[in-house]
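As structure tokens, the structure follows; a few thoughts come after it.
Here the complex is missing one protein chain, while the rest keep their positions.
Let's turn to chain A:
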Amino acid sequence: MTSRCILQTALLVYFSTTVLAMNYNLLRFQLSSSSVECQELLLQLNGTSKDCLKDRMNFKIPEEIQKSQKFQKEDIVLVTLEMFQKTSDIFRRNLSSTGWNESIVENLLATLHWQKEHLEEILEDIMQEENVTWDHRTLLHLKRYYLRIVRYLKAKEFSVCAWTIVQAEILRSFFFLDKLTDSLPN
């Protein structure tokens, strides 16, 4: 009887681990695909920085994100969710001065929204099943980073040069996000 219980428990743990491993592999693939797609959409937004060099600003992306610091998988999910969420909030603001193709912007927002919804579901599962100690410091730094971007846009009155600078900054942030998701464990 005891040996049977032990065997069943071992099988349950093994297959649970296998299922969870498969979920993180799938998440990694999804996040990478979403990040690449967002970068391509951002590159399709026309514009030049030739006359906007004077409007450049260092938004100071958190070093933890820039240097691809080792995070636990739960923090990676939380950080990527925050980045998708904030990017979506930024591109929902006043884009009238940019002259950008609206369909490209809508596709960008749709991709961001889909990935955000998926990450929220995964985060809920993580919070229910596991006792996780979150990295609140990194999350705070990330919130401040996106707040600086929003304040910059407001200060520049959502000018075309401001959006060009922000476009380049968001493109750079997606590169770091892609590196971050690549560090998800198997």
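Just so it is clear, contacts are C-beta pairs under 8 Å (C-beta built on N, C-alpha and C of every residue); 3 or more make two chains touch, one makes a residue touch a chain; residues count from 1.
Following the convention adopted for this analysis, contacts and distances are computed from a predicted model.
Comparing "SSX family member 2 interacting protein", "Protein PTHB1", "Interferon alpha/beta receptor 2" or "Protein YIPF" against the UniProt entry of the hidden chain yields the protein name "Interferon alpha/beta receptor 2". Checked against the full complex, the candidates A:Glu40, A:Glu63 or A:Glu129 give a single residue touching the omitted chain, namely A:Glu40. Check A:Ile104, A:Ile126, A:Val150 or A:Leu171 against the missing chain and you find that the one touching it is A:Leu171.
Of the residues in chain A, those that touch the hidden partner chain are 32, 36, 39-40, 43, 48-50, 53, 56-59, 165, 168-169, 171-172, 175-176, 178-179, 182.
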